[in-house]
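The block that comes next holds chain A.
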Amino acid sequence: MTDEASQPVPARTVLSGDDIERVLTRIAFEIIEANKGTEDLVLLGIPSRGFPLARRLADRIAAASKDESIDPAALVGQLDVTMYRDDLRHSTARTPSPTKLPSGGIEGKVVVLVDDVLYSGRTIRAALDALADWGRPKIVRLAVLVDRGHRELPIRADHVGKNLPTAKSEKVRVRLAEIDGMNDVSIEAIA
Partner candidate 1 sequence: MKHLISTRDLSRAEAIQILDVAEEMREAGTREVKKLPALRGRTVVNLFFEDSTRTRISFEAAAKRLSADVINFSAKGSSVSKGESLKDTAQTLLAIGADAVVIRHPASGAPARLAATDWIDLPIVNAGDGMHEHPTQALLDAFTLRRQLALRENVSPLGRGLDGLKVAIVGDILHSRVARSNLWLLRTLGAEVTMVAPPTLLPVGSGTWPCTISYDLDSVLNAGVDAVMMLRVQGERMKAAYFPNPREYSRYWGLDDARLGRLNAAGMDTLILHPGPMNRGLEISSAAADSDRALVLEQVTNGVAVRMASLYLLLSGDLTKESSL
Partner candidate 2 sequence: MNYLIRDANILGEQRADVLIRDGVIAQIGTELSAEDATVVEAAGQILLPGLVDTHTHLREPGREDAETVLTGSQAAAKGGYTAVHAMANSTPVADTAGVVEQVYELGRKAGWVDVRPVGAVTVGLAGEQLSEIGAMADSRAAVRMFSDDGICVSDPLLMRRALEYVKAFDGVIAQHAQEPRLTEGAQMNEGETSAELGMPGWPAVAEESIIARDVLLAEHVDARLHVCHVSTAGSVEIIRWAKARGIKVTAEVTPHHLLLTDEKVKTFDPVYKVNPPLRRNEDVLALRAGVADGTIDVIGTDHAPHPSESKDCEWAQAAMGMTGLETALSIVQHTLVETGLLSWADVARITSTVPAQIGRLSDQGRPIAEGEPANLTLVDPEARWIVDPFAMATKGRNSPFAGMELPGAVRATFFHGHPTVLDGELASARSIDA
């Protein structure tokens, strides 16, 4: 997860705002490619930073598509996974966020889960469980901005913005303008 400490910590920037733009554009094309178009496509962002990423991807997919009738907002939803986490007993109680699905739902759709950082894989495991309570998609894919490694479950992403080798003692911080007022990805060491 991203860092919320207010103290400025020495951090190494690994993706600038422009880098993020480029990476998202590439992922948008990959998604269209994999799906052979935009039919039945649903992008579900995982709160909190997965949702704005899903929005940005939808904008690019709509722009790249030949079909001008596509409303990018109608492709996007948000999937809250809080109640499905396997670390509820040990971690700080989190206030769940609302789950909002596109009006067409997810039944029989191609769902692309969107998150900022892929790490242990446990969030995605929770997302798959959460998804099952809402319906049965035809295909589920995963798009992430950063894959930092250290998987604890047999989960991999279909679309990766940047593979980022990290030490477990490091922290990956993603900032997005919609939430944080600026765009970048950085690595910082935790004492």
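How were these candidates chosen? In short, all candidates are chains of the complex that A comes from, given by their letters.
Here is the rule we use: a residue touches a chain if its C-beta (ideal position, glycine included) is under 8 Å from a C-beta of that chain, and two chains touch if they have at least 3 such contacts; residues count from 1.
Keep in mind the model is a prediction, meaning the values are calculated, not measured.
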item	value
Candidate number, among 1 or 2, whose chain touches chain A in this complex	1
Chain A - residues contacting candidate 1, complex	1, 80, 82-85, 87-99, 117, 119-120, 122-123, 129, 133-134
